[in-house]
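This is the structure, below, for whatever I ask next.
Selected chains only, in their assembly positions.
Chains: A, B and C, in written order; residue numbering restarts at 1 for each.
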Amino acid sequence: MTEYFEDYEIGAIRTSHGRTITEADIVLHAGQTGDFYPHHMDKEFCQSQPFGQRIAHGTLVLSVGVGMLAGEINDVAMSYGYDNIRFLRPVFIGDTITATASIAGTREYSKDPERYGLVDEKLEVTKQTGETALVLTHIYLVEKKPK
Amino acid sequence: MTEYFEDYEIGAIRTSHGRTITEADIVLHAGQTGDFYPHHMDKEFCQSQPFGQRIAHGTLVLSVGVGMLAGEINDVAMSYGYDNIRFLRPVFIGDTITATASIAGTREYSKDPERYGLVDEKLEVTKQTGETALVLTHIYLVEKKPK
Amino acid sequence: MTEYFEDYEIGAIRTSHGRTITEADIVLHAGQTGDFYPHHMDKEFCQSQPFGQRIAHGTLVLSVGVGMLAGEINDVAMSYGYDNIRFLRPVFIGDTITATASIAGTREYSKDPERYGLVDEKLEVTKQTGETALVLTHIYLVEKKPK
C-alpha cells in the first residue's frame, strides 16, 4: 500500500478485532520487561488494593493496542512517536480489548517540509464494558507526493 | 518506599543496568503484540532497506526501557501517562540499551490539587554506541503530603 | 533405536501421557504463528458463537498431538509428511488431550524401492470426554534392512 501525506483523510477509522488479555499475557510481559511489580503479579497483594485484582502493565495494553492495528503496511510512512498516552482505566485479567484508530489531523514537518508531513492518528483502546482503557496519539512521518 | 509530591527533587537521576536486545526479544514481542511486520521479522526484506537489518519494535524498546527502571515501588505514586515519545534511532538485534530517568519537573494536578501533583520524569534509552534510541516523558500522579 | 521398514508391525500402538491445553498454550501458539483470530483470542466474540468459548488452533492440537509421541528416536526413519488431517471436534481451554498412534500399513516407496519404504502411522488425539478431536496419518520414510 502506498498512501501519501496528501491522501490521508481526517476522520478515517480503523477498528481491530477483539482480544482477551489473559494471565499468560501479563506473565509474558513481566518476563519481557522485567517489571514484576506486585500490582501485576501478586494476587494476594492485589486483594488488599482498591481494584482488588491484578492489573495489566500499562506498556502491555499500549503494545497490544498498537499491535492490533498493525495491518496493511504503508510503504511511505513510518512511526515517528506517540503523544498524550493516558491510562484511563485498568485492564484486568479476562478483559477483552479492542483498538480503534482515527486520523485526527495532519501537520507540516518543519525539519523537511518539502518531502514529509506529520499525520496524527488517535488510538483508543476500549474494554468489553464500553469503557476506555487507554488513549494515545500515534504520529506518523509520511512522504509527500513526488512532484 | 513513600515519596510524596513535595519530596521529588528536580534533576534526581536513576540509571538501569544494560540489556542486550536479542532476536528472541523481537520474536517474543511480535508474538505478544501480533505485529509481524517484515521490518522486524524478515531478514531478507530488511537487507533491501536503508538500515540493512531487522529493527526492534518501537513498543519493545519502550516497554523494556520503562521496565528496566521498575525498581523500588513508591506507595503514593502511580503511572499517569507518557508524553513526547520519540523514536530517534532504531535498535538492532545485538544492541545493548540502558535507560536513564531524571526528574524534569513537577506540576499542579488541576483536577484535585489538594491531594495530588504531577511529576514529569524524562526517560532516555541509549545504545552502547552512545546514541539515543528513544526519549519520553513519564508522568506520575503523586500524593501530596498529608496535612 | 534402529527399527527398519521390515520391523514395523501393523497394529503396534503407542500412547502418550495426557496434557491439558491451557489458555497459555493458545496465547503462545498465536504468538508463534501470528494467527490471532477472535475464535482463539476473543472471549466475548466466542460467547456469541456456536461453541460459546475460545477454541485451540488446529495447528496447536496437531503440533502438540504429534509432539506428545516424540519418544525414542528411530535412527533409520524420517518424517515424510501427513495425510488426511481432519479436525473432528474443537479443543477448548481446559480440555485434556491424549495421543494414540498405531501402525496402519506399510507401502513401497516408488522413488527408491531398494533402500526405503513408507510406513503409515495413524494418529488420533482424544479428549478427556472420550471424543476424538483430530485424526491424521503420519507417513515415515524408513530404511530397509541392509542386504
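Descriptive notes on the structure:
Please note the rule applied: contacts are C-beta pairs under 8 Å (C-beta built on N, C-alpha and C of every residue); 3 or more make two chains touch, one makes a residue touch a chain.
As the structure is a prediction and not an experimental result, all values here were calculated from the model.
The complete homomeric complex described by this structure file contains 6 copies, of which 3 appear in the displayed model.
As a convention for this text, only the chains that are shown with their structure count from here on.
When every chain is reduced to the mean of its C-alpha atoms, the one closest to the centre of the whole protein set is A.
For subunit C, the chain whose average C-alpha position is most distant is B. For this pair, subunit B with subunit C, the centres built from the Cα atoms lie 43 Å apart. Rounded to whole angstrom units, the spacing between the C-alpha centres of subunit A and subunit C is 38. Contact with two or more other chains is made by residues 28, 31, 36 of subunit C. By the touch criterion given at the top, residues 22-24, 27-28, 31, 36-38, 41-45, 54 of subunit C touch subunit A in their complex. On the subunit A side of its complex with subunit C, the touching residues are 17-20, 22-25, 27-28, 68, 94, 96, 128. Within the complex, the subunit A residues that touch subunit B are 25, 28-29, 32-38, 57-60, 62-64, 66-68, 70, 73, 79-87.
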